[in-house]
Structures are given as structure tokens and as C-alpha cells.
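Note that one protein chain is taken out, while the other chains of the complex remain in position.
For chain A:
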Amino acid sequence: VEQSPPQSPGPGKAGDAPNRRSGHVRGARVLSPPGRRARLSSPGPSSSSEAREELRRRLRGLIERSRVMIFSKSYCPHSTRVKELFSSLGVECNVLELDQVDDGAKVQEVLSEITNQKTVPNVFVNKVHVGGCDQTFQAYQSGLLQKLLQEDSAYDYDLIIVGGGSGGLSCAKEAAILGKKVMVLDFVVPSPQGTSWGLGGTCVNVGCIPKKLMHQAALLGQALCDSRKFGWEYNQQVKHNWETMTKAIQNHISSLNWGYRLSLREKAVAYVNSYGEFVEHHKIKVTNKKGQETYYTAAQFVIATGERPRYLGIQGDKEYCITSDDLFSLPYCPGKTLVVGASYVALECAGFLAGFGLDVTVMVRSILLRGFDQEMAEKVGSYMEQHGVKFLRKFIPVMIQQLEKGSPGKLKVLAKSTEGTETIEGVYNTVLLAIGRDSCTRKMGLEKIGVKINEKSGKIPVNDVEQTSVPYVYAVGDISEGKPELTPVAIQSGKLLARRLFGASLEKCDYINVPTTVFTPLEYGCCGLAEEKAIEVYKKENLEIYHTLFWPLEWTVAGRENNTCYAKIICNKLDHDRVIGFHILGPNAGEVTQGFAAAMKCGLTKRLLDDTIGIHPTCGEVFTTLEITKSSGLDITQKGCG
């Protein structure tokens, strides 16, 4: 194991053998004038953060200017092996012996921030971080090293990004701002129903944007009902027109697609509407709609291909069912709909469809909103149930048959119980599958260059700097393993990745306390831990959970139900009652949750909640007056008002 902890002085204490600075490599340049101790950080009384910044810049400079840069220690046998390897290849290296410079320990620290590698040797070839001794030899054996050693200019691009979704685009734009030559490949493989879309990925085309707009349309239906209570007068039964809504939403999406293309063009990012597939190290084959193939090379790659809806693998599913890929641009009203699944996608879609007055059934295999707080999930479900959505729990479809063609047609669904032998049949106009999503990582030649994927999930394991098992290949967004599948997360990680790759910053993406909101008819916003997760991590006796039901002021006059909206926080008693979980079920939950998420970043405690003055009358203020603990068992129903 290569190990040289930053603080160990080592045998080659500087000063006793000045000539050792030059190392063993033929022709290696010495980085300091002979007879003087080398320093990379400028001496003087400047503040430590400034000095560190300066040091980082200098290291960047060394890495960028050297064909091969080795950070080494003169006594380290692994460093020696690496130096000998390059020597045997006849390659001139820049070597910095960290044990022979004054600030070697600092250099090593900064290096570990840049590369996530704490040990020496730390090897860079043509700006790409190869790794330590083992990785360098692996790269040599796989031919990657030779490839890397080819002149930098041999690459067509500094960075090629595969996938033009939220993560890919943010990474591309940031890299371009930093002056890099960037290409984005984006290609939408049509859904089994033939749906396809423009640049921008899931969020813009078949995710957050259209779903929030359809959610808004459904909320407007509720607002119309409310408005009569508030004095607005109309007698007619208001009908909803699916085509009008969908057209308006698709127009908005087209304008976003166009906006993205424009913004790439403005930043001189090359955009190619083609499918990318790795063919060898640093080389990708791109195939356009017409089947024409082109090859491009790049020094570094980012994979941001995202995910697509999963199918059941039963008879008739791909022929007759639709997914969220199809729903938002469906040219006709889906009619009576069966939604299969209990993911947030399933519940959101079922929610707005029911909001338009459609007959909607959700078929659930086991639990609602897996991974979310289950108390909240059940409340989300029961609100939907009270508002007309039917739930079929513990059933899975086994066969889909077409009874009639049409727009929509008629489908027969055969389902069986997950607990017994019972089967049921139902007839629907539309069956929407929302049972999960699969990573788009299997047909892009990752195995050709050795990028490891999780064989089961298809996700790409990355380290905390988004690096895959191949040093010059990174992954961001929904395909990276263990990361939240959320647009703002992908955007943030893509942007920070570009900044780190091209030397603008060291900041890593922080995946802790990522807030999110489920846009079901009654919105559910959360940040931090679910109650069951908190109990698992901290033990029940160390937690205090405060909760209350509440009645939004706007609901009173509207005659909407009391004791439905719910707020809950989970506090860690061992850590000053720090808030480790925040949950709200109510109108505008997303708007409410965001600021609390920022406060959680700053170490929000129960005491601070109590000390903060509410904004009256809002829903958010409920968190400033939480008094009842769950453990007390006291009644939280609101009788009357105030």
C-alpha cells in the first residue's frame, strides 16, 4: 500500500541531500534553484486561505504545464517505480519531491483536495489525474497511459458530455465559461409509443416542468371550486380540455428547448443531436438519426445520460401502456386511467389526472413513496383517496390486452394479488406505468473503456468528486449511484464538477439535507431524514418529534377539510435538539420547505425555530409554534380555529 501521511518527516529530511530533489528520472527538471529550499506557497503574512488559494493555483499550473507531473517523495519505493516506468518509456517528467520542499505537507493536503487521493505518488498525464502507483501501472497495461501520453492537442475537445439534461448542460456551460472546448451529445431514443423530444433532458421535457404545470392546472380546478365561496359567480359546470392544456405546455417546453440550444451556442459549446458510444479510450462514436457515424476524442468525459421509465416485462406492456415519457404530450385526453406504481411520479400523475375530473386508479404493489417518510406517504395517499383517486393495494398487473383501438382506446388489465392467488380484471382507456426508472448506461460502450457500473441497477459508482473507475470519465445526475435523482442536484454537481476539473474551485457537491417536494394534490415537502430512518440512525429514545395538524387560512372560507395538513420535525436530543428531519404536507409545500432547508444547512435547532417570529397568516409559520411532541401522545387535531 502506498502510504506517506502528510505529517511524517521521513528519512530524507530536506537539507541533508540536496541532490535528491531531482529524483531518479532521466532529465527530470528540478523545481527549485539549487541550494535553496523550494517553496510553492508564497512566504509572508498573507492569510492562510489566501496562501492556500495561491498554492492551489501553482499546483494547477504545474499540472497544466507538464506533460507528466509526478508528486513524489524521494524515499517512497512506489514513487520510484512510477518514475522508473516513465523513464523506461523515454518520457520526460516533472517531479516534485514533497519531502524536500518546506511546504510539502501543505502541497499534499491541497493535492488530496484536488484529487481525493491522499498518498504519493500522485501522477498526472496531460492534465488528467491518473492516480497512484497501481493505477498508473494499470493504465499502462490497458494502454490508457500511452493514449494519455499522446499530445494534448490530439483530442478534439477538452470535454465531451454525453447527455443534454440538467446535469450535462450545467456542466457544459460552466466548462465553456472557463474557456474549455466542450461538446454535448444528446439523443432521445423514442419511447416504445414513439414519443420523442428536444434538448434539455427529463426535467424539462418529461419531468418537473410539464408535471408541475399539469399539477398547477389541477390546482386551478380546485381554485375554481374555491372561488365560488369567495364570491366569484359562474353557474356553468366547468369542463377541462386536455388538448388546450397540453398544447400550451408543449409550447412552453419548445421554447425551453430552443433556449437551451441558444445558450449552448452563445457559449460556443458544440451540440450534436446524436447517440454517443465509447469505442476506445478517449474516443466516442456518435450516430445521428440517419445512422451516420462520426468519431470524436476528448481529454475528459462526463456521462449524464439519466434514466428512462421501466416497463413491467409482461404481455402487452410496451405495445399498449404509456409512461411519463408519453403522458405530457399525449395528443388526446387519457380518459379512465390506471396508474401502475407508487413512486412519486405515479402519485403526481394520478393526482393531476384526477384533478381534471378523470376516473383514476392507482395500483400499488407494496408501499407508497418508498424512501420517503411513511407516515407522510400514507397521508399523501389518504388525501388523494378522499379526493377521488382509487387505490388497489397489493396487486401487480400480469397482462394488458387491447379491447379497442382509439384515442384513447380500451385496454383490459389482468392483475394478481401479491399475497394470494386472487386475480382481478379492469377496463381502462389508458394504462400509465410509473414503477421506476432504469439508467441509460448499458448501450454506450462503457465496458470498452472499463467504466464500472453496478450490474444490477445500471448505475455508475462514483467517488465524492464524481469520478468513475476510469480517471478521465465522470458521471453526474440520475445515473450516479447513491445520489438523489433531482434536477437541482444534477445541476449543482455538474457545475461544481466543471469548476473542479478546470481549476476554478475545489468545492465538492454536498449531498446532505437535499430538500425535495412531491407535487401531489396536497404537496409534500421534506428535507433531511424520514422518521423511520432517523430512528434507525439515532435510536428512538434520542429523538424528539414535534408535530401538528393545521388548517390553512385559505381553506377555511373555501370549506376545505380541517385536520388534513400536517407538519412534523424530527430533532436529535443528543445534539441540541438539532432538526434532522423536516416534513410538511400542505399547500405550497415546495415554497415553504426551501427556506427551512437553507436554515438546516446552517444548523437549525428547535430552539431557533421557537425563537423565530412567524409570518402571519401563512402555513410556514406553523413551524415556529410547534409544541406537541409525538412521544407525549397528545391530541394534535385542531378544534375550530386559531
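Following the convention adopted for this analysis, a residue touches a chain if its C-beta (ideal position, glycine included) is under 8 Å from a C-beta of that chain, and two chains touch if they have at least 3 such contacts; residues count from 1.
The criterion applied here is as follows: contacts and distances are computed from a predicted model.
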{"item": "Which of \"Fructose-bisphosphate aldolase\", \"Cytochrome c oxidase subunit 3\", \"4'-phosphopantetheine phosphatase\" or \"thioredoxin-disulfide reductase (NADPH)\" matches, in UniProt, the chain that is not displayed", "value": "\"thioredoxin-disulfide reductase (NADPH)\""}
{"item": "Residue, one of A:224, A:403 or A:537, that touches the chain absent here", "value": "A:224"}
{"item": "Sole contact to the chain not displayed, among A:76, A:144 or A:245", "value": "A:245"}
{"item": "Contacting the left-out chain in the complete assembly, out of A:154, A:268, A:537 or A:557", "value": "A:557"}
{"item": "Omitted-chain contact residue, chosen from A:66, A:119, A:136 or A:170", "value": "A:170"}
{"item": "Contact footprint on chain A, counting only the chain that is left out", "value": "166, 169-170, 173, 200, 203-204, 208-209, 212-213, 216-217, 220-221, 223-224, 226-227, 229-234, 236, 238-246, 248-249, 252, 256, 259-260, 263, 356, 486-489, 491-492, 495, 510, 514-517, 525, 553-554, 556-557, 588, 590-599, 601-604, 608-609, 611-621, 623-624, 639-642"}
